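Handing you a structure now.
Apart from one protein chain that is not included, each protein chain of the complex appears where it belongs.
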Amino acid sequence: MESNLSTIRVIYADTDAMGIVYHANYIRWFEHGRNELMRQVGIVYSDLNQLGLHLPLTQVFCRYLLPATYDDLLTVETNFDYIKRASIRFGSKIWNENRQKLHAEGYTIHACTNHVGKIRRMPALITGLIEKYSISKGE
Amino acid sequence: MESNLSTIRVIYADTDAMGIVYHANYIRWFEHGRNELMRQVGIVYSDLNQLGLHLPLTQVFCRYLLPATYDDLLTVETNFDYIKRASIRFGSKIWNENRQKLHAEGYTIHACTNHVGKIRRMPALITGLIEKYSISKGE
Amino acid sequence: MESNLSTIRVIYADTDAMGIVYHANYIRWFEHGRNELMRQVGIVYSDLNQLGLHLPLTQVFCRYLLPATYDDLLTVETNFDYIKRASIRFGSKIWNENRQKLHAEGYTIHACTNHVGKIRRMPALITGLIEKYSISKGE
Partner (left out) sequence: MESNLSTIRVIYADTDAMGIVYHANYIRWFEHGRNELMRQVGIVYSDLNQLGLHLPLTQVFCRYLLPATYDDLLTVETNFDYIKRASIRFGSKIWNENRQKLHAEGYTIHACTNHVGKIRRMPALITGLIEKYSISKGE
């Protein structure tokens, strides 16, 4: 299964007064991982924009298992959960550096819309990934 | 049912290059709403800390319905979904100013832990809210 | 001298693992204050945008005097330092609630540009404030 591994170094900006990474920052790192996964399979988000398309979030979920702290080197693992006609779901895991401890895991679901927010079918650019990378069609 | 309504003015910092509020900022506003709800029922988070207790997030979910944009005045509605022995769930809604359009809704689940992250029972300070405000025990 | 006072409640999202407000968040609150000051003198930023104009930052400075912490209620004080032909400078102070302790103070300088970033003269909408509110012309 196609997945991307990228790396994040935790800085003070990412932490909070409990001494750990603030929970909403994992959601931000999910975006970082999606971008890297897309780039890995040959899609730059701005290519989509030039087709007049966006992939706005419709849902996010995250489960927090183990706090990460200042200066940790984290591994963001991202994969395609499924690609449907008008939606796509990415799975995200935030690991410690060597992927032996899982800090958080979750997913985001995205619609496909035009510039004014109208739902559109996923372009071939994206549905073409299904066969190429054996991605689930979410049925 | 006890709930809190508080107000957020969207600034550029909250938006992204799609021209709308960046999704992770709703999660940040959920925290704002929880604080205000807790304050409304007489609990300041630092009181908990002085008992040696924290309420770290274990899960977050958010569904995005309608984009909010720069300079919008948003209403954050927060309530107690349930209070259990060792966890608490808050429900959050982000409305437009007059609460006729719902931008996003979701929830956060929190454990009760001591300073080193060990699970603890919810203190009476919190379980005492169940009866006072007729809050579900989540069964 | 025309100035605006607005209020910010510090949440965990604003703090860092040193237990204090993360420094870049004061810069974000400067923006909040500028918006409120502009609204107070009758200008909504989107009015400018409809004239095809923007006020992008060209400089920011902040001096940190006293750390703010979780749950503090802060007062953001914003005023016009000067309005020139093609730039405007706002002064910002972040106080504690009753303005007896100053946490941080600084300024931002903004150019006036069109949608593609070309420098433009300040519109009458803004230069008109100089006389009305006795604002310095920065000479």
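First chain written, first letter: the chains are A, B and C, and each begins at residue 1.
Rule of thumb we're sticking to: a contact is a pair of C-beta atoms (placed from the backbone, for glycine too) under 8 Å apart; a residue touches a chain by one contact, two chains touch by 3 or more.
The model shown is predicted, which means the values in this text are computed figures rather than measured ones.
Peer 1: In the full assembly, spell out which visible chains the left-out chain is touching.
Peer 2: Looking at the entire complex, the absent chain's contacts are A, B, C.
Peer 1: With the missing chain put back, one of C:Met1, C:Val44, C:Leu57 or C:Leu73 would touch it. Which one?
Peer 2: Missing-chain contact among the listed residues: C:Leu57.
Peer 1: Quick one: say which of B:Ala13, B:Val41 or B:Ile130 touches the chain that got left out.
Peer 2: Considering all chains, including the one not shown, the answer is B:Ala13.
Peer 1: Of B:Ala24, B:Leu53, B:Met122 or B:Ile135, which residue touches the hidden chain?
Peer 2: B:Ala24
Peer 1: What residues on chain B make contact with the chain left out of this view?
Peer 2: Per the touch rule, chain B residues meeting the hidden chain are 12-13, 15-20, 22, 24, 69-70.
Peer 1: Since one chain has been left out of the picture, which residues of chain C touch it in the full complex?
Peer 2: Residues of chain C in contact with the hidden chain: 18, 20, 23-25, 27-28, 31, 54, 56-64, 67, 117.
Peer 1: Of the residues in chain A, which ones touch the absent chain?
Peer 2: Within chain A, the residues touching the omitted chain are 9, 11-13, 28, 31-32, 35-36, 44-46, 70-71.
Please note the rule applied: only the chains that are shown with their structure count from here on.
Peer 1: What chain is the most remote from chain A, judged by the mean position of CA atoms in each chain?
Peer 2: C
Peer 1: Name the chain with the Cα centroid closest to the overall protein Cα centroid.
Peer 2: Closest chain centre to the overall C-alpha centroid: B.
Peer 1: Rounded to a multiple of 5, how large is the rotation, in degrees, that superposes the C-alpha trace of chain B on chain C?
Peer 2: 180
Peer 1: Counting residue numbers used by both copies over all numbers at the interface, does the chain A-chain C contact come out same (over half shared) or different (under half)?
Peer 2: same
Peer 1: Can you compute the centre-to-centre distance for chain A and chain B, using the mean CA position of each chain? Integer Å is fine.
Peer 2: 24
Peer 1: CA centre of chain B versus CA centre of chain C: separation in Å?
Peer 2: Using C-alpha averages as centres, the distance is 28 Å.
Peer 1: Could you work out how far the Cα centre of chain A sits from that of chain C, in whole Å?
Peer 2: So the centre of chain A lies 34 Å away from the centre of chain C.
Peer 1: Please list all residues of chain C that touch 2 or more other chains.
Peer 2: Answer for chain C, listing residues that touch two or more other chains: 12-13, 70.
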